[in-house]
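To keep things clear, I will list the structure first and then write my remarks on it.
Heads up, one of the protein chains got dropped from this complex, but the rest are sitting where they should.
Note that the chains take the letters A, B and C in the order they are written out, and that residue 1 is the start of every chain.
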Amino acid sequence: MWSILLNSNTQWVLLSTAILGIAAGTIGSLAYWKRQSLMSDALAHAALPGVIIAFLLFKVKHLFVLITGAAISAVIGAFFIQGIRSSTRIKEDTAMGMILSIFYGFGIMLLTIANRTSGNQSGLNNFILGQSASMVQSDVWTMSLLAILVVSVVVIGFKEWKIYLFDRQFASGLGLPLKGMDVVYTILLVTTIVVGIQAVGVILIAALLIIPAVSARYWTHSFQAMVIISALFGGASGTIGTLISAIGNGWPTGPFIVVLAASFFIISLIFGKEKGILVQYWQMKRHKKQEIIQSIPTSVLKKEVQ
Amino acid sequence: MITFSKKFWGIILLCCTFLLAACNDKSATNNEQKNAGKDNNKKITVVTTIAQIGEPLSVIGGDRVEVKSLMGPSVDPHLYQATHGDIQTLENADVVFYNGLHLEANMVDIFEEIEKSKSVLAIGETIDKSKLLHDENNAVDPHIWFDIDLWQQALDAAVDQLKEYSPENASYFEENKVKYFEKLQQLKEDTKKLTEIPEEQRILVTAHDAFGYFGRMHHMKVVGLQGLSTDGEIGISDIQNTIDTIVKYKVPAVFVESSINESSIKAVIEGAKKQGVPIQLGGELFSDAMGKAGTEEGTYLGMYRHNIDTIYTALKGGSNTNE
Amino acid sequence: MNEVVLEVKNLTAAYQKNTVLRDVNFQVEAGSLTGIVGPNGAGKSTLIKTMLALHPVLSGEVHFFGSTYKKMKKRIGYVPQRGSVDWDFPTIALDVVMMGLYGQIGWLRRPTKTHQRMAFEALDKMGMADYANRQISQLSGGQQQRVFLARALVQSADIYFMDEPLAGVDAATERAIMKILDELKAAGKTVMVVHHDLQTVADYFDHVLFLNRTVIKHGKTNEVYTEDNIATTYGGSIRLIGGRIGNVVHPVKQ
Partner (left out) sequence: MTYTAWIILTASLVGLSCGLIGVFLILRKMAMMADAISHTVLLGIVVAFIITQELTGVHMLIGAIIAGLMTALFVQWLNSLDVQQEAAIGIVFTTLFAIGVILIEAFVGNAHLDVQHALMGEITFIPWNRITLPIVGSIPKATAILTLVFFVVLLFIIAFYKEWKITTFDPGLAASVGIPVLFMHYLFMSLVSITTVASFDAVGAIMVVAMLITPAASAYLWTDRLYMMLVISGLFGVASAVIGYFIAAWIDTSISGSMAFATGLIFLASYLLSPKHGLLAKYLKPEETFE
């Protein structure tokens, strides 16, 4: 039973999901602080019309062509979300929901037309819904490239990203190219999403972008540590989820990775060092005790609220 | 606030009247439409869900019928999206045939309703239940068109229905049916060449479980990566088990299906290669969808023959190189 | 001495691991106008929220009119910080004021003309009658603050809590608000105001409550508003122009 772990397919999937987990965990931390956790979900759906249009234009089901179509479509979606948010009073979550559903509906319209007019295209919508278990050697390389790209961009400009995320006004005062950083961030996010959805599917890529970043927050207050922990959680979810699904018979790989990531989240939520439930409960109790023991504090406490 | 509630209630009232009016209006005209259905002088309009039913019937019906398939020849019924035109198609139908056995899961209620006003038949459900295949959870495998005998029975039932609908054309249909069934028998003869493949290598590895009946008919072991439906998610063990089978029996080739994402079967090929089994992609098989209309593969016979030839070439040829 | 309308005993409250309020004790008498002052993070907003059961109490008691908050809810008015709501909400100033009456109107009833008139009068009092039909996002910060105050007025409570009503408002608004506070006081109502501008404390309030995690000093302005007490409260660095209070997380979320 354990011998399955020695098989090359298992190793490919293991490596790919681990590396994808690291990349997604890293960019996910950025998305979290931009309060764009659900962007992955929205853009993944917004990629559909691009796939179909690319197919209708070039009449081939070539991976690269379709991925490019998906990416262009997702970038346009991201651009629209940004545009709606900044030029109207509509809030970002509403803008995301709109783009998600309108683009997807448009994609379905086109898909139905494609189904009617040209042969051999069914499964086009499945084309962007990858299966984690079917990743191979080339996916390992793709994911590695993705991870190198994401991690290096984040690491190289680390302190710039930090300012960019936490204090835009200050950043612009420093003369940081905010527009340029927006573009870089969006490209990184879209690349991760598009590469992710064709390899592992919408749900898993959304989960890997969202859950590790939130989990990491329970362990640290430092942004740097958060990015690292988030990447570790992402990688660990990929690895352990894959291992568990490999041991069981017919256990789907992607969903197990999601469940693993969720387990890490629950563990963090309960035991997390910074805001975990247990820690908070224990601190509350200690507070109460202290209040009883100490009567009136004489010195002014120095700690700031929150 | 006062003006507000007045306006609000006014608008609501308006909406209600609109709704009620719409309801009455439509149900009235609706009945007229239903009664105006049957007209014996022109071609009989036959509507089928999948082209596997439609195409043979268009041959058998000849110029007396007009056959339309809701799911075009190359559409996977699992992923079928209805279009606006399908409404017209169904509305104008005289006779409707569908596969049944849960293949068109979300349309069953509809056919039950249409049955009240039109002649409808689930041809897959006319087949003796004992001959159907079930999976371990007792779900029926609906891909019966891969068993030529069963499909002949099913088509026979469809033709009977047609005859009943249009008795004056019965003999014409019968004549064409006999001719078509001869071709089916010829096809069945042609499939015998599959037996030339060494028995232990008669293993059909495909992306999803559509070939159960095919395997039973041609004495092939069938290994499908995905379940009966194409929507599921697979695990590593599914891939690994498939590779193990390939390694164990030295299967020379695996196949992709026209309507399914190829990535999982490609993962199997790579995995097997890594384990020292030089396996090749045997080619594309038609499973749920058929080829493009107007081509040879767009017909039931052509589609079947294509599958047989592809399998034969890949497995037979492969076995030669292995020996 | 007047009747004690608010009594806080040994009140303690915390945000996560930081104790924000510790052992807070004070009494407020009817008809007083109290300014709550203290540095950033001293727990001023938290104190109000904790008294109004919008933030959990770790220990201690709060009594309104000798009873609990729950029973006295109708006699209490609250003006939260302006930033706590989304001003893009599609409604007009008059409607926002009328919301103060929703509790009294009761379930399944609609606001009547009387309610409308009450709301309009409250707006008028704040000098906002002309803006009654304005969409709230089209109001300036000061006007929004006045709408909020009108909303509290319309509740015709006996004790009011106001969180930074004078933060970032124009001079006209500040005058209007102070006029109303004086009127409330004259009508025998009790008002507690979180305030950030030390320069105006002496002019505006008859009582001052120095807060920094606990009550540093509380009493009549002319008695306790001394440089010493200010220094103790602000930890030595006296800054007569107080800083901006950071965003306090609203505990009631949707």
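Note that contacts are C-beta pairs under 8 Å (C-beta built on N, C-alpha and C of every residue); 3 or more make two chains touch, one makes a residue touch a chain.
As the structure is a computational prediction, the values presented were derived from the model and not from experiment.
Enquirer: Going by the touch rule at the top, give the shown chains the omitted chain contacts.
Expert: Displayed chains contacted by the hidden chain, ordered by label: A, B, C.
Enquirer: Quick one: which of C:Leu47, C:Met118 or C:Leu139 touches the chain that's been left out?
Expert: Answering carefully, the residue with contact to the hidden chain is C:Leu139.
Enquirer: From the listed residues A:Leu145, A:Ile247 or A:Ile277, report the one that touches the chain absent from this view.
Expert: Touching the chain that is not displayed is residue A:Ile277.
Enquirer: Among A:Ser8, A:Thr94 or A:Ser172, single out the residue that touches the unshown chain.
Expert: A:Thr94
Enquirer: What chain A residues would touch the chain not displayed?
Expert: 32, 35-38, 40-42, 84, 87-91, 93-98, 100-102, 104-113, 116, 203-204, 206-207, 209-211, 213-214, 250-252, 254-256, 258-259, 261-262, 265, 269, 275, 277
Enquirer: Take the complete complex as the reference. Which residues in chain B touch the chain that isn't displayed?
Expert: 4, 7-8, 11-12, 15, 19, 22-23, 25-27, 29-30, 33, 78, 81-87, 90-91, 102, 105-107, 109-111, 113-114, 135-137, 139, 209, 227-229, 231-233, 235
Enquirer: Can you name the residues of chain C that touch the chain not displayed here?
Expert: 52, 54, 73-74, 76, 78, 80, 84-86, 89-92, 95-96, 99-100, 102-105, 107-108, 110-111, 135, 137-140, 143, 151, 155, 249-250, 252-254
Keep this in mind: only the chains that are shown with their structure count from here on.
Enquirer: What chain lies farthest away from chain C once each centre is taken as the mean of the Cα atoms?
Expert: The most remote chain is B.
Enquirer: Measure off the straight-line distance from the CA centroid of chain A to the CA centroid of chain C, and report it in whole Å.
Expert: Result: the chain centres lie 42 Å from each other.
Enquirer: Using mean CA coordinates as chain centres, what's the chain B-chain C distance in Å?
Expert: Chain centroid spacing, chain B to chain C, equals 70 Å.
Enquirer: So the centre of each chain is just the mean of its C-alpha atoms; given that, what is the distance between chain A and chain B in Å?
Expert: 38
Enquirer: Could you say which residues in chain A touch two or more other chains, in rising order?
Expert: Residues: none.
Enquirer: What positions in chain C touch 2 or more of the other chains?
Expert: Touching at least two other chains: none.
Enquirer: Quick one: which bits of chain A touch chain C in the complex? Just the residue numbers, please.
Expert: By the definition above, chain A touches chain C via 89, 275, 279-280, 283-284, 287-288, 290-291, 295-297, 300-301, 303-306.
Enquirer: Touching residues of chain A toward chain B in the complex: what are they?
Expert: Those in contact with chain B are residues 4, 7-10, 12-13, 108, 111-112, 115-116, 118-123, 125-127, 129-131, 133-137, 201, 242, 245-256.
Enquirer: Applying the document's contact rule, which stretches of chain C touch chain A when the two form their complex?
Expert: The touching residues are 10, 12, 14-20, 22-23, 40-41, 43, 46, 58-59, 88, 137, 212-214, 232-233, 235, 246, 248-249.
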